[in-house]
Every structure is written in C-alpha cells, then in structure tokens.
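Note that this complex is displayed minus one protein chain, with the remaining chains in position.
Just so it is clear, A, B and C label the chains in written order, and each chain counts residues from 1 on its own.
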Amino acid sequence: MLSFECDYNVGAHPALLARLAETNLIPAVGYGFDEFSDSAKAKIRAACADPAADVWFAVGGTQVNLLAISSMLRPFEGVVSAVTGHINGHEAGAIEYTGHKVLTLPHHDGKLRADELTAYLEGFFADKEGAPHMVQPGMVYITHPTEYGTLYTKKELAEIRAVCGRFSLPLYLDGARLGYALACPSSDVTLPDLAALTDAFTIGGTKCGALIGEALVFPRGKSPAAFFTQMKQRGAVLAKGRAVGVQFDALFTDGLYERIAAGAIEKAEKLRAAFLRLGYRLHIDAPTNQIFVLVSNERMEALAQSVRFTWWEKADEGHSVIRFVTSWATTDEIADALISLLESHGQAV
Amino acid sequence: MLSFECDYNVGAHPALLARLAETNLIPAVGYGFDEFSDSAKAKIRAACADPAADVWFAVGGTQVNLLAISSMLRPFEGVVSAVTGHINGHEAGAIEYTGHKVLTLPHHDGKLRADELTAYLEGFFADKEGAPHMVQPGMVYITHPTEYGTLYTKKELAEIRAVCGRFSLPLYLDGARLGYALACPSSDVTLPDLAALTDAFTIGGTKCGALIGEALVFPRGKSPAAFFTQMKQRGAVLAKGRAVGVQFDALFTDGLYERIAAGAIEKAEKLRAAFLRLGYRLHIDAPTNQIFVLVSNERMEALAQSVRFTWWEKADEGHSVIRFVTSWATTDEIADALISLLESHGQAV
Amino acid sequence: MLSFECDYNVGAHPALLARLAETNLIPAVGYGFDEFSDSAKAKIRAACADPAADVWFAVGGTQVNLLAISSMLRPFEGVVSAVTGHINGHEAGAIEYTGHKVLTLPHHDGKLRADELTAYLEGFFADKEGAPHMVQPGMVYITHPTEYGTLYTKKELAEIRAVCGRFSLPLYLDGARLGYALACPSSDVTLPDLAALTDAFTIGGTKCGALIGEALVFPRGKSPAAFFTQMKQRGAVLAKGRAVGVQFDALFTDGLYERIAAGAIEKAEKLRAAFLRLGYRLHIDAPTNQIFVLVSNERMEALAQSVRFTWWEKADEGHSVIRFVTSWATTDEIADALISLLESHGQAV
Partner (left out) sequence: MLSFECDYNVGAHPALLARLAETNLIPAVGYGFDEFSDSAKAKIRAACADPAADVWFAVGGTQVNLLAISSMLRPFEGVVSAVTGHINGHEAGAIEYTGHKVLTLPHHDGKLRADELTAYLEGFFADKEGAPHMVQPGMVYITHPTEYGTLYTKKELAEIRAVCGRFSLPLYLDGARLGYALACPSSDVTLPDLAALTDAFTIGGTKCGALIGEALVFPRGKSPAAFFTQMKQRGAVLAKGRAVGVQFDALFTDGLYERIAAGAIEKAEKLRAAFLRLGYRLHIDAPTNQIFVLVSNERMEALAQSVRFTWWEKADEGHSVIRFVTSWATTDEIADALISLLESHGQAV
C-alpha cells in the first residue's frame, strides 16, 4: 500500500536521528537552555538574517499556535484569521480555550486578502459606539503554505504587513509546512522576508523532517513578556528541551531543512504533471507538496485499494476532492510507483 | 565536572533510540493511533494487570498534569494537593490557567495524610452555608515519589483511596519519577496496585529513560469524555504520536522500565551510605533516587567546584540543603567518582 | 427629543419600584435565598406550568448567557448559534472568555433553521476521523425574539427541539426580550411551551419593565451541578439577591409582565402601520417591538433632529436601515408624537 495521505507518516530524517544518537549521553542543562538548543537558535537567527530574533521550541503545531496567540493578545482581543485557518476549524478550540475568539474573514484559496482585511478593520474601528461591545481584533493570523497548499507572494505579505502596521496589529504566520514554501521555485518569500514582515512566525519541523518540534521566531527580539513562564503555564516546556533543539540544529546545518523540502516539491511537481497528463483535474492550483485532485467517486474507490490519500471534500454527487501529499521522505521510487498505479487506471475520463 | 543535579540531563536510554531508528521509516497513522503506540498501550495494560485501562501519551509532566486535572474536574471544583505538590508551586500556574484552584493541605515529607484529608473534607461538606461560596474539592492529587523522594506505602495509599471513595472524589497520582518508586526494594506498591487504587496516574518517561514522554493511565477504561479532543485543545496531541509510543513500547518490553530504574536506586543507596559514612546528615530519609544532604556552606561551595547538584533550601545561616540525583544513566563509574570526590573532602564534621 | 433607540432607556415599571420601597426594610437572608425571590420563583414556575423548574436570577443579558452556556457545556464543546446570535457578535467574546467556541450557522431573519442544523450535526458526527480534531457541538442557542425582532413558531421550535433531542444536545433560548414575544398576538408560543421545549431559557427583565434582572429557568429542575457556586464564581451572585427577586415577584403578579409588553406591541403595530402608510419600506417583517425601516440617508438625517433611533446597517450608498424600538414605557402620547413627526416629513418617496 502506497502512503500519500500526509507528510507526517514516518519518523525523522535520518540525519536528525543520527545527531540525537551522537549527543545522547552528553549532560546538558534542562528546559531548553542547553547547548544544542542554543546552537540551533543561532543557526535559525542566521538563516533569518535577524541576529536579534528570539527563537523558542515547542512540540507541535496546535501547541505553538496557542502559545503565540494567547501570549500576544490582550484579554479583550481576538485573532483575525481566514475562515479556513487551521486555528479556526481544526485545532479543537485551542484558541478559545485560552479565552480568545477567532475572528474570521473570507478566504481565497486559503489566503487572506489585504483589501478585505482593511475593510474589516476600518469598519470595526470606525464604529465608535458598537465596537466596545465586540471582540477587538488584536492580531492577524495567516498560514504559509495555506491549508490549500497555496503561497503568499512577497508583495501580498508586504500588503498585509502594511495593513497590520496601519492598525498596530501584530502579524503572525503559521509555518507548519514552511519548508515546502521556502523550497518552492515559484515562491519569492525567504526566511529573512518573514523575519522582516511578521511579528512572529513558526518554522514547522514535524511535517518537514523532524520527529517532533516547531520553532517559534519572534523577529527583532520581541518575545511576549515572560514567554518562558507562559510556555510552562501551557504545559509546553520540555525538561529535555534538547530533544527538539538537537533536531533543529541538524535541520539548520548545511541547509538540510530547505534541501529535503525541495525533494518533496520535485516529487509533487512530477505527480501533478502525471495527474494532468492522465486527464485529472486539479481542484486548486497550488505549488507546494499537497495535490488536490478532483475524481469520480468510482475512481476514488478504485485508487483507495492501493494507495492511501486524504478525502478532502465532496465536489458533487458523483465526484470528490482528494489530497495527495509528498514529503521529505517521498523517494523517486515511491513517486514513480504512484504514477504507475495511476497509469494502470487509465485516463480520468 | 560530575552531573548529579537532576535525572533529565542526558538523552534517552539507548534501547529507545535504537527502536526509534528501527521503526523510523515505517509509515504509520498519526495522532497516537499508530501500531507502536497501540503496542505500548497493550504492554502497559498488561503491566498494570488492568486489561480495560485507557492509556494516553503526552510529552511532559506539567502538560500531563494539566490535562488530567482540567479534564477530571468540573468547572466549580478544585484539586486537593499537599502544599508541596508540584502543581502548586512549580508549574507556573498551569492548573489555575485552566480555571481551577489548587486547594492545599499540609505535607509530611511531601505526603498527604489520610486523617488530615478526612478532616478537611468533613469540615467542607459539613458547612452547608459556607461551602457553596467556596471552591469545591473535586479530586485529590498526590505525587509518588513525592517532591522529597519519599514514598507512600500501600496501606497509606489505600487509606487515601478510602477517603476519596467516601467523598466520591477521584484520586490522581503524579508518577513523574514512578520508575524509581517501583524499583525501590523497600516499597510495596506495584503498578497493579496503582491501577486498583487510583482513578488516574502517570508513568513518567522523561525522568526514567525516555527522551520525552509521559503515559497517563485511566484504570478500568474511565477516561474523561472526549479525552482526545481535550488533549488536542490543550495542544497536547502530536501529529507523530509514534514519537512517544515507540519509546514506551521499548520501556515496557522485558521490564526495561523498572530494570533501569533499579540501577539508579542501587547507586543512590551506595551514595547515601557514603554520605553517612563521611559524617553528612541527610535532611530527609527518602529511599528513591534523590538524596537531600545537609552541608555547611563552605563544604557546599567546595563541592560545587567539581560536581553539579541542586541547591534546595537554606537550613540556617551557615548550612544549606543540597540535592544529588541519580538516574538510569548513572553508571558505577560515575557514582564511584562522586564517592571519591566526597572522600577527598574528608568528613563533613 | 423623542426616544425610540432602545427598550432600556428609562428605569423600572412603577409597580416594581413601589414593591422595592414596600419591602425595603424587611430583613431577609442574602444571596437570593430570601422570601421575595422564593415568591418570584414560585410565580414563574406557575406561569411556566412546570412545578419542578429551577429558577435563578442574574443582573444582565450577557451575564446570564455566559452563566448558562459555560455551565451547560463540557470543556471540549461549543455552542451552536445563528451567525447573528447576540453571543456571537455583541457580547465582547464573553463565551470565548469562558473557554468555549461559538459555532455559527446561517440565519434567516435571525432564526436558525432545523434542516440546516440537522445537516451540520449529521455532517459533524459522521466525520469520525475529523470530528475529534474539532470543537464538538454541545448545545444549541437561539434567541426569541431574535436580534431582528422575529419569532419562532411553536412548530419551528418543536422541530429544533427534535433535532436537539436526536443529537442529545440541550436547547437554550435567550429571551432577553421574551415579554414582547409572549405578548405578540400572532405568536403561538407560551411560557409552558418554552418550559416543555427547551432545557434552559431566560425571561428578560431589563428590557421588559425591570430596573435590572433576568430570570434563568431550567425546566424540570435540571440545573447544572452546583449552579449557585458557578454563579458565584462568575461574579453573578448578589449579596442582596432580593434586589432582583422583588422585581420579578412584581412582574409575575397579576400578569404584569405580559400586560406591559402588550402595550409595547400595540404601539409598535401602530407605528408600523404609520411607516407603511407614509411609504416607508420595512427591512424585515417582524411582529415584535423593534421596527427596522429602510430610509434614504437624507430622510435619516432629517429625522435624527427630532427623534433618537438606532442606525442598524448600510443598505446601499444612498440608503440605511434604522431601528425604532417601543417598550412598556412607550405611552400613546409618545407613539403619537412620533407619528406626527413622521407625517410632518411627508411620504418616504
């Protein structure tokens, strides 16, 4: 059975496991203040071209989102997100559990649009009488790549940044799959761009080569007050902080992070071409490691005999959208096996 | 420099790293529903002699405490703890952050006493007029080993259990260092006892051989409602749940968990004997892997040149209590090196 | 200047003030356990034809909503509401502050539709894989009258009740303006119907004759556990609970509550007829004490010189929706004065 259902179905990139083994018996201080974490942080700062950046490590995506958002908002504020934002639908109400509302705006293939953000914020702050009875927008949340695998251009990010600046709202970018964005040939957004354009962003490890771990970057050293204590308070401090530090140290050595992501993008491109060649329609035109394909329900069931993918949504009575995901662990052999399988099923119609 | 400051200063037991490497590229489903986690859970159930037990994995001690407590309490309830309980002083208000008060009782070398618990609960529930204005005790929290390295006897646990039963309060046992309790020759408490006597307990991995990870057991299958969703909501679900599952699977294979803890206890016994032989006074008579020693401040400073330990508390103007901790990773060589060092400093006076 | 901007711009119905004065110096026990509150509760139970109902008093609408919702939901659950529901947009995130998400469905003139509710719930609970990562719907919230002044029919309520029953979800009805619903000649919904069809509902006092106060009814005696303590915990217990109890006792003596609301409905009908006669278009056809009128911006500004109303929303570049509200305090003289004013401005076009 082939596995294309997600980018977290195997363990860690072997280089990370090797580094964990090498450093295993070296005593180190706890709680993330160890030498391995320090080294990883220094490398991330360098990659971001932001020597003053604060870097923290957490174990998972929901955790790092709730940490960042609950520590950046004041009690009466909410976080603005596209309605499709991961925090809005797929994190079990983690943000609300910290006492904050997710304020939703429409999405465009998963993206927020600067003009719609402006219109919302202008409307809110102009309503002097009504606004005090409502949740005040306190920050803006975007995902890159989005839940649909799409990417913001540098220009789009700069526009959103400008809106945030105008209304003094911090901008937070959820990069759970950031590696696949950075590795995308068509993308003009770099880590230094993110450090320059956001107030906080994450560099996802779990889906991009790590066993576990996400890095949270506060550019220009602007961590929320007592951020370590806030992490501890949400259960996010590891006694053995090295467990994540060692992995990020390896990921940011010799460009491993982007390098292994580039492999996934290459395989995704190859698969996308194969789908199109075989007459499938892509539901969304996205350049990263997720491929959303429109199929007849019969074809979907036939494919499911030999490959695992994700059912995404119903298109119409007879058709569905299904998702195939590549990762750093998708070899050419695996990708070719899927292409062969697809060919064996013939044209999509 | 020797390292005796804690039991989480190195990585994982090599058997666990080996198992992570072996299983690394086997595709598995996410979120803790993988085959490795399933296998680990089955082994834990067997070790607890509770075939119906629910087992969940989390990454750290504060996280698992806040998960268990916030999901077992109703909104108007608090958790009863010894004033020295880890949740009361050293978890940055993680319990209060979930909306619940920690209700404190006196400690006796770190332990709650059944008679004092009874007196408190009788007093509370007898006060028909005042009680509704106060936080209702909703569960009882104990640590085993305690923060002072002491242990409950089976009889003491049974007494506390009986009090809990009388007032219909669940009993939760924080076993962050449980391995060292189970491995203690003088202790009569076993995993099946814990499964029989508590409503929830943890089996600490981080301090007992794992890189990260704690197991949370709900005996007799009594997980709080929608516990997976509650974990997700607190940021405690790992996309790669296997990361912890594989480790616990190894820890519970062929008795590794208790076996490696036994080594630590043996080294602690040896050190304790050496301290006594050299005229040191032990601050607390505790049988597990933590040794609390009363020293003059001069001696403390002298030792600090060659060995890392933890400053615990001030005893009087000229003396301090310091803590030495052994772990599964403390070899005979390391223990002997400390003994030689102590000998080189002569009698404690 | 005429005042039609809301139904809470004057004090209390004189009968309530008189009763407060009469009882003022009679000593009574605190916290809502006084004889006046007891009497009020008995009268409300009788009016609801539910002798077992639990009745509690709170001071305001947001407070009573957050009390009911946060005490009826489990930690991992959210409350389903029309997107226009008061709790969603106009209560400053009070529900989220208690840790719960508001799950929104489309509205139809402010109302939820049973078929859309069914489709949402069926979809949620059918998604065995995705649902545990999402906020679980835990109760249904509706307003009656709605934010648009519209009313559910008894049949519509019964349909929603049936959906709730099928999915074991409690139904909570926010009756901040309930008096005006009960007094509506075209409505077939009575207090006993609400007691039979909901799991909790409020009887608004503040907008229907009281100085302050809302009654919260749990039919059939089904209060959430330790509800008094939960009220105290949210700051909602008054030392002098009598302050609200006395008022509800007066409101539920000799049918005062519905009687004074009927006056408001009568005046609203008269005004509605006048608007239509003068060529105004009603934005929503609602039978209660709120009148939503579509006007040109010029006319709006002209009227604003002599009467206070509420700006509701922009209709198009040249037109707005404005709201006029009657109350128990709107006399025939006041209503006639508005009609004269309208007549003096001539036809609406």
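Everything below uses one rule, namely that a residue touches a chain if its C-beta (ideal position, glycine included) is under 8 Å from a C-beta of that chain, and two chains touch if they have at least 3 such contacts.
Bear in mind that the values here come from a model prediction, so they are computed numbers and not experimental data.
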What shown chains does the left-out chain touch?
-> A, B, C
Missing-chain contact among C:Arg45, C:His133, C:Arg161 or C:Arg242 belongs to C:Arg242
Return the single residue from C:Ser37, C:Thr62, C:Thr84 or C:Ser223 that touches the missing chain.
-> C:Thr62
In the complete assembly, which of C:Ala12, C:Cys164 or C:Val321 touches the absent chain?
-> C:Ala12
Contacts from subunit A to the absent chain lie at residues 70-71, 74-76, 99, 132-134, 136, 225-226, 228-230, 232-233
Residue numbers in subunit C that touch the chain omitted from display | 3, 6, 8-12, 14, 17, 20-21, 23-30, 58-67, 91-94, 97, 206-207, 211-212, 229-230, 232-240, 242-243, 329
By the contact definition given up top, give the residues of subunit B that touch the hidden chain.
-> 75-76, 78, 89-93, 96-102, 130, 132-135
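Criterion: only the chains that are shown with their structure count from here on.
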Classify the inter-chain contact topology: is it line, ring, star, complete, or other?
-> complete
Gap in Å, rounded to a whole number, between the CA centres of subunit B and subunit A = 34
How many Å are there between the centre of subunit A and the centre of subunit C, using C-alpha atoms for each centre?
-> 42
Could you say which residues in subunit C touch two or more other chains, in rising order?
-> 75-76, 99, 132-134
